[in-house]
Structure formats: structure tokens, C-alpha cells
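Worksheet: the structure to be examined is printed underneath.
Every protein chain except one is present and positioned as in the full complex.
Let's look at chain A:
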Amino acid sequence: MNRVIEVENLSKRYGDTVAVDGLSFTVRPGRVTGFLGPNGAGKSTTMRMILGLDHPSGGQVRIEGGSYRQLREPLRRVGALLEAGAVHPRRSAYAHLLWLAQSNRIPKARVRAVLALTGLDGVARKRAGGFSLGMTQRLGIAAALLGDPPVLLLDEPVNGLDPEGILWIRNLMNALAGEGRTVLVSSHLMGETALTAQHLVVIGRGRLLADTTVREFIQANSRSYVRIRTPEPELMRDALAAAGLSVKQAADGALEVDEAGPEAVGEVVAANGLTVHEVSVQSASLEEAFMRLTRDAVDYRAAGR
């Protein structure tokens, strides 16, 4: 199946608040799809609707061709990590995974296997309430992997993990996608996601902002330009224009040239005998590109309430 998760014109309203607004996208197997948006963009709500936990106000969701509720033994088809801490604090990690396994007729051996995989075998009999955030997150991942599912939905999986844990989950997600599984992973961090995902779905204020590959997103958004500071901005502007280069003025008065390298700019400067105080190459980071893309949505949220 090529379209494992299909979200179609999906909406969710809470009273007057619109959390998800006519959202459509599909998630395909064999790659990690990053689900990006600032906090409050509607990522978690969308994931809960995909998983049948929240009722959509409009539109529909199909996962493996039907609704999540129609899945027989869903843990064998779809693994999900929602917010950390969905574990009774007085229950042990082993007991938590055991009841999950029993409900979907998953062999007990899988409980041991995922405890070992997530490095929790040493604390399996300890109360989950005593776990650090990182351990709780690992337990959530163990639960998601319990049924060895071909589809995985992970909501902010690196939250609370140390650098070693982040690297571990990054490799794990890539390995799972490499096995042909479908992996949808939400995050509010562009840089982190760009390192892991091959495809991106970006939302802001519940609406789709971009549905593209990571490569395209980087090419389109990671602008690099030459920055020039000069006491003679008018002369410089004319000289660059005469050389066929388009120039923009930054807020601090510096000039920015988009389509040329520092060599071309330097030659224009020398040929016209101009004074410069700075010629430097600047690149906008992915994080900045992401923030620029989602800024309008964030601004609206801050001003609109």
C-alpha cells in the first residue's frame, strides 16, 4: 500500500478555537516523514485524530485503508508514542507492557524483546513513576514497538532525551523506515527533523504550510547571500545594479546580494574603487527558514486571542 496514512480536509474545533483547519496530506512507507509546526500548531491533535482518540469535527482520516477503530489488534499494525507519561506511576514497566501485549495477543517474548531494545531491562520491575523523563520516553517507544508494527506515529520522541538518546532514536527511526515501515514523527525543531526525515509536512495554525521533501525544503529555504557594509551605499547599489546583481537593503543599512558569490561582489567593488567595511557570506539556517514559514501563524495566535 502506497498511502498508509491519508488525512483529508481534516478539522478539529474546540468551541470557537480552531485547532486543525482543513488539513490534507498523505504519509508513505519506507521513509521518515517529519510532521513539523510550532507548539500549538495542531500536530498532537492531528495525531490523536489519526489514532481515533479524538473525534474530528470535519473531514476524515484513513490509516491502512480504514479508520483506526476498524483495525483488528491495532498494536500489531500501528505503534504510537504520544505524550510521555501515559503510564500509571505505580505500575512497573514490565506490567505496563504486559497488559498492552495481552490486549492484542502479542507473545510475552515481545515484552522482553522491546525492554532489551530500549535498554530498560534493568529497570523493568521498577515503578514507572520513578523513571526519568528519558526513561519514560524509552518506555513509550518500547510500547510503540511492542507489536512490531509496520506503521509508527511518534509525537515529539526526542523530548527529554539526552544527546545519546537522541542519536539512538534518530538511528532507530531510519532503520525502521529502511525496513519499509511508515514513520511519521512530529517535532517543533526543524534542525533535528531535517537530520532524520526525508519528507516534511509543515503545519501552522492547523493548516498545511508545506508538503515537500527535505532536500527541496532546504534548497528553497536555506538562502545564502553576501552581506556588504559600506559608507557609500548609493554608489555601491548603482555599481552592483550595473553589474546585473539585484540588491536588497537590510534593516541595519547593510546591503544583501542574493545571486552572486563574494568574488563577483569583490570584483565590482574593485572595479568601481569603492570603500567597504565588510563583505561576508551569510546563510540563513533551516531553523530560521522554518520560523519564517510559520511566523504568520504564530503571530496570528499571539495577537488573535
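By definition in this document, contacts are C-beta pairs under 8 Å (C-beta built on N, C-alpha and C of every residue); 3 or more make two chains touch, one makes a residue touch a chain; residues count from 1.
Definition applied: contacts and distances are computed from a predicted model.
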TODO: Identify the UniProt protein name of the omitted chain, choosing among "Phenylalanine--tRNA ligase alpha subunit", "Putative RDD family membrane protein YckC", "ABC transporter" or "Probable peptidoglycan glycosyltransferase FtsW".
DONE: "ABC transporter"
Open item on the list: Touch as defined at the start, partner being the missing chain; which of A:R91, A:R112 or A:R207 qualifies?
Closed with: A:R91
Open item on the list: From the list A:S103, A:S246 or A:S283, pick the residue that touches the absent chain.
Closed with: A:S103
- [ ] Could I get the residues of chain A that touch the absent chain, sorted low to high?
- [x] 48, 51-55, 68-69, 71-75, 78, 80, 82-83, 85-92, 95-96, 98-100, 102-105, 143
